[in-house]
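Omission of a single protein chain aside, the complex is shown with its protein chains in their original locations.
Right, chain A next:
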Amino acid sequence: SSQQFSTLTELIFHFLKEPKEIERFLTQLSDFATMNKISLGPLKNIVKSILLVSNGALKRNLSSEQVRADFIALGLSEEKANYFAEQWKVNSPALMRLAVGQTLMINQLVDMEWKFGVTAGSSELERVGSIFLQLKLVVKKGNQMENVYIELTLPQFYSFLHEMERVKTSLESFT
C-alpha cells in the first residue's frame, strides 16, 4: 500500500543519509516487517534492490526523472515511482555531498591547534624576547592520524596567512 511504501521510503533515505547506521536500519526494517505483517526475507530483497538502484543513481549523478524511469522499468507502479523520485529530489543534495565526501583525500588536514609565546632566554642568549608561533597539525594518513608540529616566526605567520587567503579566493572562484 502507498502508506507502507512512503514509510519504507523514509527509512531507506534515512539510511542513505547515514550509511554507517547499519544496526539501526536493520532494526527499523524488522520492526516495519512485524508491524505490517510482511515477512522479513522478501522485504530485505526489495530493499536491497532499491538501495542498489539508489547507489547507482548517486554514482552516475542521475536526475530524479531518470531515477523515476529506472524504477518504472523495474516494475514499480507509477505512483510509487513518482513518490520515490520526489523524495530523491529533496534528498539528493545531501546525498551528493556525502558521496563527494567519500572521495579520496590525500593526507587530509583534520585539525589544527596552536599556541604562541615568547622566548625569554636560552643557553646562548641571556635575554631574547622573540615571539614564536607553534602549530600542531593533525593529518589523516591512510587510516591513522599523525601529529605534525611546526614552529613559525612572525613574518612567516603573516605570509602563511596571506597565502591561505589567496587559496580561499581561488577556491571560491571555482564554486
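Brief remarks follow.
We adopt the following convention: a residue touches a chain if its C-beta (ideal position, glycine included) is under 8 Å from a C-beta of that chain, and two chains touch if they have at least 3 such contacts; residues count from 1.
By definition in this document, contacts and distances are computed from a predicted model.
This figure omits one chain of the complex; the name its UniProt record holds, of "Mitochondrial inner membrane protease subunit", "Multifunctional methyltransferase subunit TRM112-like protein", "Pyrroline-5-carboxylate reductase" or "COMD9 protein", is "COMD9 protein". Checked against the full complex, the one of A:L40, A:V90, A:I131 or A:M145 touching the unshown chain is A:I131.
Across the entire complex, the residue among A:I22, A:V90, A:M145 or A:L161 in touch with the chain not shown is A:L161.
In the full complex, chain A touches the hidden chain at residues 58-61, 96, 99-100, 102-110, 112, 114, 116, 119, 122, 124-128, 130-134, 137, 139, 148-152, 154, 156-158, 160-161, 163-165, 167-168, 170-172, 174-175.
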